[in-house]
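Each chain you see keeps its place in the complex, though not every chain is here.
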Amino acid sequence: MKLLRKVADEFGMGVVTEVVDSGDIELIESYADILQVGARNMQNFQMLKALGKSKKPIMLKRGLSATISEWLNAAEYILNEGNEQVIFCERGIRTYETFTRNTFDLSAVAAIKELSHLPIVADPSHGTGRRSMVAPMSRPAIAAGADGLIIEVHPHPEIAKSDGNQSLTPESFDELTKSLSAIANAVGRKI
Amino acid sequence: MKLLRKVADEFGMGVVTEVVDSGDIELIESYADILQVGARNMQNFQMLKALGKSKKPIMLKRGLSATISEWLNAAEYILNEGNEQVIFCERGIRTYETFTRNTFDLSAVAAIKELSHLPIVADPSHGTGRRSMVAPMSRPAIAAGADGLIIEVHPHPEIAKSDGNQSLTPESFDELTKSLSAIANAVGRKI
């Protein structure tokens, strides 16, 4: 973890790390910039309460089959303890469809924008699970109002240790960034 | 129906009408410009085959819980009889979520663009069932590659005989059109 922090500092990047147990919060807080709650822990209420006492921003991934209402309620567990820096993250929900790994639900992005003042980012890599769909779904995510995107990039996706199927190469990531910039302008935002 | 055709001609509009039984095709063909297959009939294979013999374009709405693969197969029933003018229409799928009437699945739009050469339109009115979400989801639909949108408009949505909850007023429709134009340009298309 020290190494992760060191590399991030060297390259001017931020560190987002997933917390999977209340007992690990103190350690992870000491080096990460944002603490992530994974989809499988979205309703781990004890951990959410503990994160509400942290000074670091919390990125709260939507549960695999969480309703929008349950997701907002999960955020309340954090907010209620005094930590107001909650960032939602839409990462796809579980449906009967098998072509994509999950069903990337952009209406949830629009709904969160309507129902809450908190920021929301979208994760088309996990949301679709298919490299070919990451760019095509990044553009609508921004058009739907997402405040950010999580996109997995790997110089050689075919040998990636995890999630290679949904990773872009640095080149395709660069191209995507350009087209996103035009969309962002079209909806009155800037990248 | 004669009246519908007459009004359409007077105002230079097209007529899209739903077919709900094979026996009605001949009549509807005689006055409509596009024949629509509703979500509940997407797998009414006898009717699809009969529509495959029509000379008019067919708009094939996605079934309430149809997979992308089943939807493509349904189109094959029409194409196979010689009618190559099939237009897909994404109108939301059935999930556990209750905030929206359906879950408007824009990754299906991107998937159809990847898997087929046929055009696809998106229906954010039925897809979300909430007036407040029609505009916010129209923009991402275009960004996802939709070739058209179906948007319900009514001068007085509160007294509409059907689907008033999801209808825009002419004024809000005008505003939406402008913002869609910017998105379309951003993805290299024109409205």
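A and B are the chain letters, set down in written order, and residue numbers restart from 1 in every chain.
Rule of thumb we're sticking to: a contact is a pair of C-beta atoms (placed from the backbone, for glycine too) under 8 Å apart; a residue touches a chain by one contact, two chains touch by 3 or more.
Just so it is clear, the structure is predicted and the values come from calculations on it, not from any experiment.
Of 4 total copies in the complete assembly of this structure file, 2 are presented in place.
As a working rule, only the chains that are shown with their structure count from here on.
Chain A and chain B, compared by their mean Cα positions, are separated by 31 Å. Those residues of chain A lying in contact with chain B across their complex are 65, 67-69, 93, 95-100, 103-108, 110-111, 113-114, 127-128, 132-133, 136-137, 139-145, 179, 182-183, 185-187.
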